[in-house]
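I'd like to ask you about the structure that follows.
Missing here: one protein chain of the complex. Every other protein chain is in place.
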Amino acid sequence: MDNHTHRLCVNLSDKPGLLARFSNLIAENGGDISSAHHHVEGGRLYLRFVFTSKGNRDELRRVFLNAAQDTTADARIHLADPELPARVVVLCSREGHCLYDLLARHLAQDFRFTIPCVISNHETHRRVVESHGIPFYYVPSDDKVIAMREIRRLFKEHQGDWMVLARYMQVLDAETCNAFAGKIINIHHAFLPSFPGARPYHQAHARGVKLVGATCHFVTTDLDDGAIIEQDIIRVDHGDSPESMMQRGRDIEVSVLARGLRGVVEDRVFVAGKRTVVFR
Amino acid sequence: MDNHTHRLCVNLSDKPGLLARFSNLIAENGGDISSAHHHVEGGRLYLRFVFTSKGNRDELRRVFLNAAQDTTADARIHLADPELPARVVVLCSREGHCLYDLLARHLAQDFRFTIPCVISNHETHRRVVESHGIPFYYVPSDDKVIAMREIRRLFKEHQGDWMVLARYMQVLDAETCNAFAGKIINIHHAFLPSFPGARPYHQAHARGVKLVGATCHFVTTDLDDGAIIEQDIIRVDHGDSPESMMQRGRDIEVSVLARGLRGVVEDRVFVAGKRTVVFR
Amino acid sequence: MDNHTHRLCVNLSDKPGLLARFSNLIAENGGDISSAHHHVEGGRLYLRFVFTSKGNRDELRRVFLNAAQDTTADARIHLADPELPARVVVLCSREGHCLYDLLARHLAQDFRFTIPCVISNHETHRRVVESHGIPFYYVPSDDKVIAMREIRRLFKEHQGDWMVLARYMQVLDAETCNAFAGKIINIHHAFLPSFPGARPYHQAHARGVKLVGATCHFVTTDLDDGAIIEQDIIRVDHGDSPESMMQRGRDIEVSVLARGLRGVVEDRVFVAGKRTVVFR
Partner (left out) sequence: MDNHTHRLCVNLSDKPGLLARFSNLIAENGGDISSAHHHVEGGRLYLRFVFTSKGNRDELRRVFLNAAQDTTADARIHLADPELPARVVVLCSREGHCLYDLLARHLAQDFRFTIPCVISNHETHRRVVESHGIPFYYVPSDDKVIAMREIRRLFKEHQGDWMVLARYMQVLDAETCNAFAGKIINIHHAFLPSFPGARPYHQAHARGVKLVGATCHFVTTDLDDGAIIEQDIIRVDHGDSPESMMQRGRDIEVSVLARGLRGVVEDRVFVAGKRTVVFR
């Protein structure tokens, strides 16, 4: 049997001996660990291992699940194939910088993901998306209920693992947020919790801040209030108008979203209430 | 007569020809410009020149004032000697990192300033301050009215140009804020407008932000709401507790305060409502 | 006659009174200055003005040229229309991240430029480039002499103002470098002067640096030694392989190139020997 690479994520109530327990199980099943991360917070233990083993993934999964269930009722175990590309459904509106960046990363295989489709409430980017050989769906947002239903349908039809709001300028309804809770990530063009909501660069300009930021976060029913995955900032000065802040800000929106997305598709991100654990 | 260096700051209602007007006046008075900054915003013009000239400073000042008064009733003109060290009165409490950094910069003559005295509501740092040959005043904050009066008295007695709250953990009263409006700067240990008020690192930890910041701003009667002079951030992650954020954050508190202070003592900072113009 | 915006760049031997001289000329010709930059270095004065005026651009140009020629034999004057998009010919090879970023910025009109054509020694990116409605030329690099000649021909035919090496993996020959001296900019994937030449991320990994960088610079006949326009860095750690550094590094290659290019097309960049003046 061939050697395979496996990625194991564990999230359970902490007690002494758990790192030993899981690393033992890996060793006993012929696993050779190439990377291990460990974090304890709020009474919970977060573990992430990458290891190679000849073992069958389904059998291994059973082994780890049993071990976890012995320990605690609320253990969450995830054993994945790091070679399998995550399926990332991208939503966007008129502004294309985040979309185009994801298309370029997809082409460059910057990290393991594929884009099964792009959904937009504008036709603007159809031609470029299709030139990448990716289906493009125009879902107008005039009737919100219909639009949300169609987005959920497309996401399921294309077997999306993650939904990315790449400057999608519509607020998702509660049904969509809840249907894919923990699977939807957004890029907000401000350094949250400063300047949530609309026109953050105008807010930033009026307040006279010297740095503007971008925040990649999970989407919940509370607007711009989900757990933060990644943030970054860029320096501005008195010479910047809201428009030039917007322009400069695009660069960090793009890179913050990409780093956040890379984290989630590589199972580096664990949600812990309003906080995230992000193993580098 | 010897050549002297002069620094001219102008802040007046904008109209065509004003840059020509002031640079002409400098040229006509034998001035040679080594640096010039220009900014227009909200109908006002901000100019800063550094030039050398044999002219007498008081006469030059009259020339520029007359020119400005011809133009607009609300012109503000400031002609300074860049060699003259600004007198910076430092207030602090128990935490000494910002104070010690300022003492070290003063010793190194990092930029042109002197510290006529240090005022604190704790005796903690007396010995180190006095080892620098700088008077140290203990002003307990039990009786706020008395404390504030004493601070105002000491600031005047020591002919302070600027009052720096270097992690001074007391809110100044309105009388003090107003008496020295535009002359008091504070370092707040958060990236304002996020996390104003008390325990910002605890707030930042609870919200799960990935960057923590520091803000140097003018003090007004609205707490942590004055015009921002300088800001910076430092990256934190899930492994950081509020305590370790505090520890990491000290580095940027120190450098943000120092950069902000340098800006004001070198007349690089103009207040424009809630915003500042900061000529680099 | 309508008001027009003009951008004036001046680069000449410094002597007292020149800022007055040029700002006077602008005022005398009905100009209203919205932005002015001034820098003196190595005996030369660098000025950049943006102003509106009803004056005819060709007449204005004559006025400034005459003023400059009165002053010094080696004055350089440039009066441009800020509304006119610069023509940026992009060269690339297999890696597409910088190209795709420029295409996205072009579409978003991030700053005023147009891409008259893309030239590559690989067919890889033809489809995407053409989906943007931009001509794509495949110029194989097997015969270097022929390739270089063809590149020069295409640049002229498309009336290029700037040639951008957007990860073009061929060294330009001396004839091309000299033919368009001061008009060719490159993005090097290292923080020059560290790690010039080939495989900089491998060099960086071997040396164990904690930051990797990117440098946008003018191309001269000395490889990676032209004047630097813009640089930035990104943090790496022991967990990064040369491959993951490469991946992380793409983000700053993209943004450093874009900032550098924006600077040159907006006439913010003056070359002063091995150094550049970059007015923000």
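Note that the chains take the letters A, B and C in the order they are written out, and that residue 1 is the start of every chain.
By our rule, a residue touches a chain if its C-beta (ideal position, glycine included) is under 8 Å from a C-beta of that chain, and two chains touch if they have at least 3 such contacts.
These numbers come from a predicted model, not from an experiment.
When the full complex is examined, the chain removed from view is found to touch A, B, C. When the omitted chain is restored, the residue from B:G17, B:G96, B:P193 or B:G260 that touches it is B:G96.
Remark: the residues of chain C touching the chain excluded from display are 39, 41, 191-195, 205-211, 213, 227-233, 237-239, 272-278, 280. Residues of chain B that touch the chain left out of the display are 35, 95-97, 100-101, 103-105, 107-108, 110-111, 127-128, 130-132, 237, 239, 247, 250-251, 254-255, 258, 280.
One chain of the complex is left out; on chain A, the residues touching it are 16-17, 19-20, 23-24, 26-27, 30-40, 235, 280.
Criterion: only the chains that are shown with their structure count from here on.
Copies chain B and chain C of the same chain sequence form an interface built mainly from equivalent positions, shared numbers / all numbers used being over half.
Ranked by distance of CA centroids from chain A, the top chain is B.
Along chain A, residues 237, 239, 280 each make contact with two or more other chains.
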